[in-house]
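The complex appears here minus one protein chain, its other protein chains still in place.
In order of appearance the chains are A and B, and numbering begins at 1 in each one.
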Amino acid sequence: MIHYFVKRLLMAIPVMFFVAVFVFLLLRLTPGDPAIIIAGDQATQAQLETIRENLGLDEPLLGQFVTWMGNLMRGDFGVSLISQKPVLTLIGQRIGPTLSLALAAMSLTLFFALPLGVMAAWRHGKLLDRAVMIFSVLGFSVPVFVTGYVLISVFAVNLQLLPVQGYRPLSEGLVPFLQRIFLPALALASIYIALVSRMTRASMLEILQEDYVRTARAKGLNESVVLFRHALRNAAIPILTIVGTGFAMLISGVVVTESVFNIPGLGRLVVDAVLARDYPLIQAIILLTAGIYVLINLLIDLSYALTDPRVRYQ
Amino acid sequence: MTDMISVRAARARRLLALPRPGWLTVAAIVVLALIVLAGAFAPLLAPFEPTELNSMMRLKPADATHWMGTDSYGRDLFSRVLYGARISMIVGFSTALGSLAIGLPLGLIAGWFPLADGVLMRIMDGLMAIPGILLAIAVVALTKAGLVTVIIAIMLPEIPQVVRLVRARVISVRNEAYVEAARLLGTSSTRIIWRHLLPATFGPMIVQGTYIYAAAILTEAALSFLGVGIGTETPTWGNIMAEGRLYFALTPSLVFWPAVVLSFCILSINILGDALRDSLDPKMKARG
Partner (left out) sequence: MTLSLRSCLLATACVASMLALPGFTRADDLNVVLSAPLRSLDATTSTARITRTHGFMVYDTLLGLDGDMKVQPEMASYAVSDDNLVYTFTLRDGLTFHDGTPVTAADCIASLKRWADHDGAGGKMMGFVKSMDASSDKEFTITLSAPFGQLPDLLAKPSPIPAFILPKRLAETPKGEQITDMTGSGPFMFVADEFQPGVRAVYEKFDGYVPRDEPASGNAGGKVVHFDRVIWEVMPDIQTAINALRAGDVDYLESLPTDLVPLVEMSDTIDYGVIKPVGSQVTGQFNHLLPPFDDVDVRRAAMYALDQEQILMTAIGNPKYFTLCASIYGCSVPLASEAGSEYLNGSADERMAKAKEILAASDYDGTPVLMLQPTDIAVLQAPPIVAAERLREAGFNVEVASMDWATLSSRRTSMEPVADGGWNMFFTFWGVEGIWNPLSSVLIDGTGDPSAWSGWRKSDEVEALRAAYVAAPTFEEQKAAATQIQQLVYDQAFYFNGGEFMSLSAWSADLDGIVPGMVNQFWGIHR
């Protein structure tokens, strides 16, 4: 088991290295110039040249890459070209709101998606199944920003039930936090619910065919006990997988949701950074998200390995 | 010989036949067909050129001339939504086809040649680890924000999914008795791949293709929203909504119409995808 874990961990190294090289090249071959963001639109060529020299952007690419990798090895992610603040500080300021949003969205998702998926599987092929599937696919079909605008205009502007925008950290109180995180989390969850409820339905259908479920039913166990105790527990791993692979999707939703609801999170940070060509910052964020993604999937694979010994031999 | 033919015929039936499609599937096909036709015949159907400006007719509500009203450039919204169907279909179709076309050979190689597998899959893992939207934003900025760039940007993050899918299918088929037998008989790798592995991947690929199709249209919209999408001279549902969102509180039709059409489109594609999957998966059918 430990052998397997170490092997998988080692395999993550070339993956992360590939990400680093890829991102570095992608950014440096991209037109755009951080110097112009610093100097502003009225800056002349001469002014730009001075700033470029100072940022070290006129050095050869390979040299820049080696310096960057060297610093990374020492845990130094560098300094934002634009604001001159350490990249890790900037990310630290922004990670809280994004995590809160992601977790809130995830909770809402599980709250809605699991029962929906189980019900759909239970009434497979019946009207309820169809209705649940259409409802969940509909959530997936509307762009997140449209969902966001509709939620704001209904619940915040017209009904005035919730604040229109903004974010309060949990440390400023549970109520203000929940008030502000609810609508964006719901908008974000709308896509995710579709995904998870479909997966739940599919793996429940599979499990419900198994002998032990039939046995449980034959024994006359209560239907809800069969569904939630026996079947859902065994359907958990594929569901977990989709939750993990859906992480990337969550990020893309976060980028848009944070703009609509004015949440100061990582998503907005990365869009700003790309638009400003703040290379060290973009590199760090992408490495970070890629790292989290790899880690999540590693954990999921481990959970597979724990339950299914066949996996280990592959 | 006749055996082969009947096997093939059965396979073709399995691929193509949709046994007793439900009313939902029929509705989805009708909606999709309408959208495809609307896009294809946009030049004939549209009452105006989608780029025809009129600075005196900005943000007008719907009337007899402008069936959905006009946008902030005074352009006819209905015509733009029609032409938008065309671009969205192109984006969806090219992305799906492109990622399948690239992902398929890579997946076959990874699944069949264990040596290539390690390297290839680590690269795919890496590509998959980068959030698609970030990759797309960066790629679009790479050159000018044109149709082709956007398609490539959306396609890139989809490829690893296809590769994984194909690889998994290949590995499971590889160990089947008949493939094992072919290998022992000295059949060449190319032939085995061509004869046995390739056909086995078709089903899952078609299903995956429909999902990529839908996701591509949505991603295009998100890119437009973030200001890195296709330029406004080429109307897409995404950029119509992105431009209209400034006026959402006053002229919601600018977001509403494209959103409705887009949602119906995605919904139909997904329903179709589900129906295809169910009909291709014998287990599902048995359970049906």
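Throughout what follows, a residue touches a chain if its C-beta (ideal position, glycine included) is under 8 Å from a C-beta of that chain, and two chains touch if they have at least 3 such contacts.
Note that this is a predicted model, so its numbers are computed, not measured.
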item	value
Listed residues B:207, B:228 or B:271, member touching the removed chain	B:228
Touching the absent chain when the full complex is considered, from A:116, A:242, A:260 or A:296	A:260
Those residues of chain B which, in the complete complex, touch the missing chain	51, 53, 55-56, 58-59, 72-74, 141, 144-146, 227-233, 243, 245-250
Residue numbers in chain A that touch the chain omitted from display	31-33, 36-51, 53-54, 80, 82-85, 90, 93-94, 149, 152, 156-157, 163-166, 168, 170-177, 259-262, 264, 268-269, 271-272, 275-277
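As a convention for this text, only the chains that are shown with their structure count from here on.
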item	value
Distance from the mean Cα position of chain B to that of chain A, given in whole angstrom	22
Partner chain A, residues of chain B touching it in the complex	22, 24, 122-123, 125-134, 137-139, 141-143, 157, 214, 218-219, 221-222, 225-228, 238, 241, 245, 248-249, 255, 259, 262-267, 270-271, 274, 284, 287-288
Parts of chain A lying in touch with chain B, wherever the complex brings them together	11, 14-16, 18-19, 22-23, 26-27, 29-32, 124-125, 130, 133-134, 137-138, 140-146, 149, 153, 157, 205, 209, 248-249, 251-252, 255-256, 259, 270-271, 274-275, 282, 285-286, 289-291, 293-294
